[in-house]
Structure formats: structure tokens, C-alpha cells
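Quick notes on the structure that follows.
The complex appears here minus one protein chain, its other protein chains still in place.
Moving on, here comes chain A:
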Amino acid sequence: MANGWAPIIGLVVVAVFCGSAWFLSPKGENQTIWRSTLVLSAAAMYIMWAITFLAQLHPLISPIKGNLRPEVDT
């Protein structure tokens, strides 16, 4: 499953996506907009995902169940 290599794999995937977005963007006067929007979106989404992933890679605290009701739990 997902381990420490995931962000690197994700980076490769995003890089490939960005590369193809650069070359496959529809030609015409809006090409720049297509390219920048696709590449930037992919980058922004990747960064946020990677941050979230890394934050949980070696978590320092673990969840503690809330709303504990003894009569249910015992």
C-alpha cells in the first residue's frame, strides 16, 4: 500500500500529466490559458495532496475516540 514513495510516484504522474497537457492543449489563441491552467492546477492539487500525505506518514499522535458512553462500550 501507500508508503513513503507515494509522493515521488505522484510527482512523476503529475509531471507526465503536465507534459502531456503542455503538448496536447488545444491550439489557437487560448492555448496559453489551457496550458497554464492545466499545469498550475495539477501542480497545486499535487502539492496539497503531498502535504496531506506527508503529514500522516509518521503521525505523532493517534486518534482517541470521542463521545465515549460506557453503557454502550462495555
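The working rule: a residue touches a chain if its C-beta (ideal position, glycine included) is under 8 Å from a C-beta of that chain, and two chains touch if they have at least 3 such contacts; residues count from 1.
As a working rule, contacts and distances are computed from a predicted model.
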What protein name does the UniProt record of the undisplayed chain give, "Elongin-C", "V-type proton ATPase subunit a", "Vacuolar-sorting protein SNF8" or "Coatomer subunit gamma"?
"V-type proton ATPase subunit a"
For chain A, residues touching the missing partner are 1-4, 6, 29-33, 36-37, 40-41, 44-45, 47-49, 51-68, 73
